[in-house]
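Here the complex is missing a single protein chain, while all its other protein chains stay put.
And now, subunit A:
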Amino acid sequence: MGSNFRAPDMSEGDPTVVLPGDLILEYDPEKTQDRIFLGPGLRWQDKTITATKCGLLRKTPKKIYFVDSQQKRYVPEKRDFVLGIILKKRGDFYMIDIGASMAATISYLSFENASKKTRTELDVGDLIYGKLIVANKHMDPELVCIDSYDRAVGMGRLPDGGILFTVPLHVARLLIKPDNPFLHNISKKVTYTIVVGLNGRVWVKTAREGEMVAVMNAILLLEVMSEEEANKKVLKVLESFI
């Protein structure tokens, strides 16, 4: 951390509560070599970073700062992986609902191996897992399904036969937290494929319908329980279904 960081103690385990307008830290990219990333709930203006939401200020080891708050409505943020539903086709773009106030767009060229001749055909109602590359208040959000090397790396249209459900945003973040054993715990009982969008949409696929409902209900546990409690109870819930 540079000397210009005026933030409250931001050690890993002990997040601070911030309110909208709270000064988090001063950051001038010209003066310091430290590069940091801002996630949801923070904003950089006039060389200072302030909070725009109330919640817990969190920081990851990779210097990503964000405010962890409980909300259900998704606000698009650049670099977020989201799950969208195709709304309609408009010229060279598909309109996609990502649960935000505006529909997002995706160009038919931003899929792996797509060219003007071999375009990916998507139908209305299909599910897309993609990454936001444009997200600001003046423009429609834009998704891509390729990384900077033109590879899909798991993004694209999701196969048929899964189940889609919505969870609050903090649950989605909790699920993909690398050190959270929750998903591993589920996999002790059920073999499944899961896709978690940061917009709170979760897609699960298993071999049998019953297991899908089981996994869905297990994940919904996180909505009402703390991480530790849910980890304890997840197997019980799964067992009650299977």
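Please note the rule applied: a residue touches a chain if its C-beta (ideal position, glycine included) is under 8 Å from a C-beta of that chain, and two chains touch if they have at least 3 such contacts; residues count from 1.
Keep this in mind: contacts and distances are computed from a predicted model.
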Chain left out of the displayed complex - its UniProt protein name, from "N-alpha-acetyltransferase 20", "Signal recognition particle receptor subunit beta", "Mic1 domain-containing protein" or "Exosome complex component RRP45": "Exosome complex component RRP45"
Decide which residue listed in A:21, A:61, A:125 or A:178 touches the omitted chain of the complex. A:125
Among A:39, A:55 or A:99, single out the residue that touches the unshown chain. A:99
Residues of subunit A (touch criterion as defined above) contacting the omitted chain: 73, 85, 87, 97, 99, 101, 123-127, 158, 160-165, 203, 208-210, 212-213, 216-217, 220-221, 223-225, 233, 236-237, 239-242
